[in-house]
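Only one protein chain is missing from this complex, and each of the others stays in its spot.
Moving on, here comes chain A:
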Amino acid sequence: MKTKSQVQINKEWDIVGARQMGRELAKEMGFGTVDQARIATAISELARNIYLYADKGAVTFEIEEDLNKKGLKIIASDQGPGIADLSKVMEDGYSTSGGLGAGLPGVKRLMDYFDIVSEPESGTTITTIKWVR
């Protein structure tokens, strides 16, 4: 069984909304304080990229239940310009903020699973999962 919820990202304030929804779900699912904070930070990065580079999009939450584990899946999707050079973007030290450790490589570190699909002109979808420990 999957539970779904979604936050639309249209303005900067929506980033906070997405963080809040993610944190509440994480709390309910039994994530510890540190993981809650990590999840919220990852959501921030993803939602902020949508707001900055694609103008609008959505962050969707799903609860993943495997036989023996439970996780929070976060999907950030938009129909923006897409990312041309994915391997560049995933390199440490590439983000425009330069060496602050955040950005997409940071999201990958914060979460347990990370996948990105992006086509120039047709948008970007980033899927991440954090498993409850």
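Going forward, a contact is a pair of C-beta atoms (placed from the backbone, for glycine too) under 8 Å apart; a residue touches a chain by one contact, two chains touch by 3 or more; residues count from 1.
Here is the rule we use: contacts and distances are computed from a predicted model.
From the set "Peptide/nickel transport system ATP-binding protein", "Exporter of polyketide antibiotics", "Molybdopterin-dependent oxidoreductase" or "Sigma-B regulation protein RsbU (Phosphoserine phosphatase)", the protein name that UniProt assigns to the chain left out of the figure is "Sigma-B regulation protein RsbU (Phosphoserine phosphatase)". Of A:G57, A:G106 or A:G123, it is A:G106 that touches the chain left out of the display.
Although one chain is not displayed, its contacts with chain A can still be listed: residues 32-34, 37-38, 40-41, 92-93, 99-102, 105-106, 109-110.
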